[in-house]
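Structure below; questions to follow.
With one protein chain removed, the remaining protein chains of the complex are shown where they sit.
Each chain carries a letter (A, B, C and D) given by its place in the written order, and its residues are counted from 1.
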Amino acid sequence: MSGLPFAGFLVLSGALLAVGLFGVLTRRNFILLLIAIEIAMNAAILNFVYFAAFARAPSPGLPGQAIAVVLIGFAATEVAVGLAIVLALNRVKGSINVAEASELKL
Amino acid sequence: MLPLLSLVLATLFVGTLATFLAGSRARWVALVVSSAFLAEVALLFADFTGWPGYSAQLVPGFSEGESYAWLHLSWLQINYTVGVDGISLVLILLTAILQIATVLYSWKEAKKPNAYFGLLLLTCLGSFGVFVALDILLFFLFWEAVLVPMFFLIGFWGGPRRRYAALKFFIYTHVASIVMLFGLLAVVFYSGSTSLDFSAVYLAARGLAPVVQTLLFLALFFGFAVKFPVVPFHTWLPDAHVEAPTGGSVLLAGLLLKLGGYGLIRWGVELLPIGFAHDRSILFAIAFLTIVWGSVVSLSQRDLKRLVAYSSINHMGIVLLAIALNSSLGLLAAVLLMFAHGIVSGLLFMTAGSVHHTFGTRDLPAVGGITPRTPALSTMVMVGSLASLGLPALIGFPAEFTALLATWDGLRYLVFIPLVILVVTAAFYLWMMQRLLFGPVRGVPDGAHDIPWYEGAGMGILVILTVLFGILPSLLTNVIVSSPIRGFPGP
Amino acid sequence: MNLEEIAFAILALVAVATATLSLLVRELVHTILWVAVFFVDLSAIYFLLYAPFLGVLQLGVYAGAVTVLLLFGIMVTRKRIFAREAATGLGPVPLGLVLTVFIFLVAALGELPQGLVAQRSYAPSDLSAYLFGPGGPWLLLLGLVMLTSVSGAIYLVREGRE
Amino acid sequence: MAFGGVAMVLGVLLGIGEASSPGSYTNVQFTWLKLAPSPGPFPSGFELVMGTLVDPISALVLVVVTVVGFLVLLYSIGYMHHDRGLPRYYAELSLFLAAMSGLVISNNLLEFFLFWELVGLCSYLLIGFYYEKPSAASAAKEAFLVTRVGDVMFLLGIFLFFFVYATKGPAGTGGWAASGFVFVHGAAPFVPVGTGNATLLTIAGIMILGGAAGKSAQFPLHVWLPDAMEGPTTVSALIHAATMVAAGVYLLAVTSLFLGFTALDQTVIVAIGGFTAFFAATMALVHPDIKRVIAYSTVSQLGYMVLAVGAGFTMVGLFHLFTHAFFKALLFLAAGSVIHAVGTQDLFKMGGLRKKMRLTSAAFAIGGLALAGIPPFAGFWSKDDILSSVYSTLPSHPAYWPAFLLAFAAVFLTAYYIFRAWFLAFSGDKPRDPALEHAHEGPWVMAVPLVVLSAVAIGGGLLVYLPGFAGLLLHGGGTPGIPPTLSPTDLLLSTASVLLAVGGILLAWRLWGNGRVAPLPSSSAVRSVRQVLLARYGMKAAYDWIGTKGVYTLARGADFFDRFVIDGTVHGFERTFGGLSDRLRRIQTGVVSDYASYVVAGLIAVFALMLLLAPYLLSRLGGA
Partner (left out) sequence: MSSLFDLAGTFAPELVLLAGALLVFLLDVLKLRRLELVGSVSVGASLLALALVVADLGFAPFASLRTLSAAQVNPSLSALATPLWTFTSLGLVFQGMFLLATLLVSVASLSRGSKETGGPIFFGLLLLATLGMLLVAISSDLIFLLLAIELSSIATYVLVGYTRRGLRPLEAAMKFYIIGAVSSALSFFGASLLFGAYGTTNLLAIREVAGTVGTPILALLGYAFLLSGLAFKATLVPFHAWAVDVYDGAPSDVSAFLAGGTKKVGIFAVLLVFLGPILFAGAGGSSNPFQGGPFTLGPILQVTLGTLAVVTMTVGNVLALLQKEMKRLLAYSSISQAGYMLLGVTIGTAPAIAGATFQVLAHVLMKGGAFLVVAGVAGLGIGPLVDDWRGLGSRRPLLSVAFALLLLSLAGVPLTIGFVSKFVLFSAAVQAQGFFVWLAVAGLLNSALSVFYYARVLKVIYFEAPPAPLPTGGAVVGGAGPEPLRAGGLGIGRAVAIGVATALVVALGVDPQPLLGPIQAAASHFVFFWR
């Protein structure tokens, strides 16, 4: 069983990370930001899964997958908190546009 | 034997605290503390049997030495180490004198007297500490401890632009002291010393390569030079003096500037003789620049305090010159000059303060011919000015004489520069006296009285000492020479 | 190029494309749709990487729970579900920054890890054994994180009811 | 007063004692400043002492100081009785007398300098006695400053001598330095001994001359003395005629006796002395102020003394100092008497005062005759001695010729200007200014000094023939001056000089006698010469320009530089940091997306650091 091409794979996770970051930088809707962050997070999870599948040492794969499990849970939790914050902000300000929430500056 | 130095420190410390807490009776507490301080200094002099000389490893010794462990890092020993030699003893005497004179002079300070007198005492405490500290960190601690009270003295009790002046003072001197600390630490670490004690660092620094010594000395010099101050790092001084309250000015000129000179001698010249020898030409150039600049700029000053401030710069330039000569005569002259300048500039700033209190202004064109109205004040102004311009029989003369003689020994005809500047110095003092004291009366308000008794007492002490030490400078010089100024043994 | 690689290439392309689309489309609900596709696509990749359990988990947690959560968020914060996203911060600077990161990542990998060995696929029981054995503290920590976020999130949201 | 009297008695006793048994006493001595042995120019350290040395020359000058001092104090009772600041006056005058006596009996150069400055201070205070007058305050300042220039040179001279002789000299152990640099009476001067640096010694001598020139108002530092006449006339008599200004001559005398001058020094001193004698006399020719005329004459006479000392005739110079002190004090006190009576110093307002003030008139005439060098008045003996002494050296020192000729010509001018003053003030029928009609003599306290001084001015020169007094002069130092003789050469020279003087008096009588006021010649050349003389050859203006415009402008410029360039640089730093801070502050936009882009930018920066910069740096620096 031959492995998937390493470089090609890292291109994928790198691209996902880049897209996620790009979303964070460009979008103004908080929910879109949450999605962008999730995409970036998934890039990291993907890496763990990949390195669990293709590893140098004889059996380090399992921890990689275990980490991925934990991270999937973590990412979901993080989204929950983010949503709570966005709801609270929306309640006070009536908007979830992050560019409009710029009272604190300079 | 009594731990005299620690006793003095404790006295001053407790006294400062008591003054802060004493409320409206602060001045009495301050006076008692100052008297006690003076008495203890007298004890110190009585106890001082002379300089113990060099130790077996050729480290200069100190009298009244005390040393206790303070802070022990795994790679560094920091101790509470104090001691005196002739140089520091004379400057301690200056501290005690100026303290009591300033307390007396400021007797009727009305604005928060407890804080005012407390800060005065704290300044003197710091100065005393600097003069006795023989551990780099302890030294630096006291060095900084002078800064803070002076910052508040200027900033709270000062003139109209006091905030600017206080800030400027604080920043200038703090930046300098940080550079100085860095230089000292670099000496420690490059020499491989594992202790911050003077003797340990002194011994270790013998082994430093000349290039390293040269660079480190320059760093140290910068740190001390701002305190001196030398041109072009001097512009904080006129501002600070102009804005400071009189008591602050007196201590600023009398003590703080001396810290720079003392520091340079103790921690620069003694520690890094080779670097010092290499850098001497730079020091000379700066010293001459300072001498000329301070004096020439004085000529055009309208504000009495500014004038005296620039003349201080001029005098401290001579101190630097004397130190840079690297001869025993030069060091003797430098210490003597510092003492003389401490007394005389203290006196002059007091008179400037009194002029301000009495006439409401220090602007020379605005007030003049005051002699008939305030003869006592005029006399003080005159004595101070004459002493400052180096009239014999007053304290400025022996100092300047030795300094110039040493300059001749070291630099031959370059002595012309300070000599010519001596004339310029005379010129601006004479011009000032002509405008302020003589001529037709102008700008004197109707209700102007002569100085009150307490201001007179403060100045009187200084006048008496000006004359006493002017006639008998050997009282001081015999003490000064009991220190390693006889020349340092080579590396 | 074997089948696995071809599949991987296609799935990868889809992943990048759906991720990009989800962030670029203007209808927020379309965004959710594309995100769901992205998550499903990822779970397919996990299957390809001998992690079937993870694939399932991904489907459940992300394609299911997280997507619904996000949809819920949009519903609460928008008057109309099909509202369009107004202002965007598209511009050369963010693009340049992100591209630079990407280029760094890819260009630096001139040298691949040598001797990577494909591992066998793990049974869920192996995974759970590890997670409740040596990896236990991770789960424990995750639990604490969840406790914190849930209590915090509930608190933050609860105010709206008062 | 009483102290002054006691001092005089003591001083005269000392003088008599010294005259009867020439020798020296070193009584008091205490350490002033001490340096332990140390490497450098003073290997065995040095000890500066304050002590007293009474020898013939100090005794001679001490007599002058105390006697004239007492007389002036006496005179002041009358002259100053209406002044407000009398206590101050007496205090300052007493301080002066003390300092002057100290100067005279100093036993080393440093102590000499110390008192030298003190007398300068007293001079400053007394010139500025009427400090409400701006001109007085200004004159005081000028006097201090100009002498300060000399003092500075003096100080350098001291350094040079100390340096050259530190390890040499008579003291034996450790050289002069170890002995406290004290003068040793009777020893030969150092200079012939001094194998030391000839150039240094020459410069040292010139520096000492500079000091002396400042104090004794020699060219080019003479400008202050005429202005010093702003002080009370008594002060002018005591300080600016009899004693303090003579201190410069005394300094030269002391130096030549104990240290010695090189040949070049001597030539310079002679040249300065001769030139000043003439130069000052010319300015006295036209001045309308009675005190300033006498002041210029003082400068001129001091030039004679300097000339003598420079030529090597120390004691002759001191002899002239002695006689000059008395007759010049007499002139001033007489002038003071006039001023006291008429309240003005303008000669052209006076006239005919002889009838109202006979004693004063006679005293002034006696002083004038003494000054002019008419035998047998005191000035004749001493001045003639100078001229003949210098004349005797001309063959061996041709360089002295110009100085000698100028000095000789000055004899004529001296006689002319002093009698011009006398005729203008005293001759004629009545004052030209009618306001001066009520002039009258002062009280007895003012008369007594005039009488005493007149007596000395008449007979003082003859004291030379007193064996004791001549002994003072003869035993003065290692190189005795030429004693006054009446040898044929001298006779010829004396006759010539007396004839010149008489000619001067006659010319004065011709122009100003009997209350005449000679009309100003119409020739423009004479007018412009007069203008130049009145303007003191423009030197005063030039000095003022340097002092105010030049230096002050420089100072203003420096102050400007200080405030705006040096401080401006500091503020520039502040502004730069402030501006930087302000600019950097703007990156804090408040928009979280921007913050995220900083994070990404930071990530890129870390990449660049780790992958590019750090490896590059490390490879350049050679590993860790």
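The rule we apply is simple: a residue touches a chain if its C-beta (ideal position, glycine included) is under 8 Å from a C-beta of that chain, and two chains touch if they have at least 3 such contacts.
Because the structure is a prediction, the values reported are computed rather than measured.
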Check: shown chains touched by the absent chain are A, B, C, D
Cross-chain touch to the chain not pictured, restricted to A:Leu12, A:Ala76 or A:Leu89, is A:Leu89
Listed in rising order, the chain A residues that touch the chain left out are 13, 17, 20-21, 24, 30, 33-34, 37, 40-41, 43-45, 47-48, 50-51, 55-57, 60, 63-64, 67, 70-71, 74, 77-78, 81-82, 84-86, 88-89, 92-93, 98, 101-105
Had the left-out chain been drawn, it would touch chain D at residues 577-578, 580-582, 584-585, 587-588, 590, 592, 594-596, 598-599, 601-603, 605-607, 609-611, 613-615, 617-619, 623-624
Chain C positions in touch with the non-displayed chain are 104-105, 108-114, 134, 137-138, 141-142, 144-145, 147-149, 151-153, 155-156, 159
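We take it that only the chains that are shown with their structure count from here on.
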Reported most central chain by Cα centroids is B
Per the C-alpha means, the centres of chain A and chain B lie apart by a whole-Å value of 65
The distance between the C-alpha centres of chain B and chain C, rounded to whole Å, is 71
Check: chain A positions touching at least 2 other chains come out as 21, 25-28, 99
Residues of chain D that touch two or more other chains sit at 593, 597, 600
Chain pairs that touch, by label, are A-C, A-D, B-D, C-D
Within their complex, chain D touches chain C through residues 593, 597, 600-601, 603-604, 607, 611
Chain C residues touching chain D in their complex are 89, 93-94, 97-98, 100-101, 104, 108
Per the touch rule above, chain C residues touching chain A in the complex are 2, 4-5, 8-9, 12, 15-16, 19-20, 22-23, 28, 31, 35, 38-39, 42, 45-46, 48-51, 53-54, 57-58, 61-62, 65-66, 69-70, 72-74, 76-77, 85-91, 94-95, 97-99, 101-102, 105-106, 109, 112-120, 122, 126-127, 130-131, 134-135, 138-139, 141-142, 145-146, 149-150, 152-154, 156-157, 159-160
